[in-house]
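Missing here is one protein chain; the remaining ones are kept as they sit in the complex.
Coming up: chain A.
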């Protein structure tokens, strides 16, 4: 009992404090120059922060697949896009209000994940990655082709606001969307935590480490992996629906293979296997992606010679290079680096060299 209390004190309190601070941000006027476009209560800043939260929630769902079960999927964007486009289409085509529509889309997302997961989990490792990629690509093709005028093709689909509560519509209400995004992140984090500590989670970790051994002791690796796959995909669908409300529209870029690859980049940057790593990686990535874009158009870069200007004006080039460097030189990502730092500090001075 007492160790639970200590754990709560050492981990729970700072996390709760951070949560309260984040929840109060829309009511405060804190300037964060270089990170946010303005004061924290301004819609632009809240929008960016909410985007960070949702990306972090999505990265957490990918962490469940890649970090916990060791399944490298290149098609996770499919379920995210299923949430976005599913809800957008249901709201656009029917008079169903937001919550029932969301429930409907979630069921659809789970069914989709079940079918695709059941097929692609017949192969493992690299082949699994490629097969998930192929399915996601099929989804991307469907979205871009705009069969039956459903998805709006390359231009995407605007959110039909008839079924959505007024409190979630418009720039004035960005703070509500911010709170929604924060709630989604917290909820996804709790679900991921719960799955990790459940029997299924331990089983999935065991399958990641040694699948043959799990089979020998009587476990069923295929079923375990399928459960984790479907859970991760349903979380992605939920995040997708919140994303639709935040961006008030669906864009085909969220269904591309490159989008899944950026998720992979976030999780690896933060540190594979670490929940906080996935969150930090996603937030850092989103902020860098936005801010490096600003840098690209700044006067300082425009004045440079072409050899420097061209690479610096492409955020994706800088992020991709960072990613390669992290994989090569920083195994374990940011979380791994932080752990090593903490371990070094915790030790008695003089033992460091040993």
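Assume contacts are C-beta pairs under 8 Å (C-beta built on N, C-alpha and C of every residue); 3 or more make two chains touch, one makes a residue touch a chain; residues count from 1.
What we mean here is this: contacts and distances are computed from a predicted model.
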Quiz item: Per UniProt, what's the omitted chain called: "Branched-chain amino acid ABC transporter permease", "Aspartate carbamoyltransferase", "Hydrogenase" or "(2Fe-2S)-binding protein"?
Solution: "Branched-chain amino acid ABC transporter permease"
Quiz item: Taking the entire complex into account, which one of A:119, A:190, A:223 or A:343 touches the absent chain?
Solution: A:119
Quiz item: Which residue, A:142, A:160 or A:187, contacts the hidden chain when the whole complex is considered?
Solution: A:142
Practice problem: Would you write out the residues of chain A that touch the absent chain, in ascending order? | Solution: 72, 119-120, 122-127, 129-131, 133-135, 137-138, 141-142, 145, 257-258, 261-262, 264-265, 268, 310-311, 313-317, 319-321, 323-324, 327-328, 331
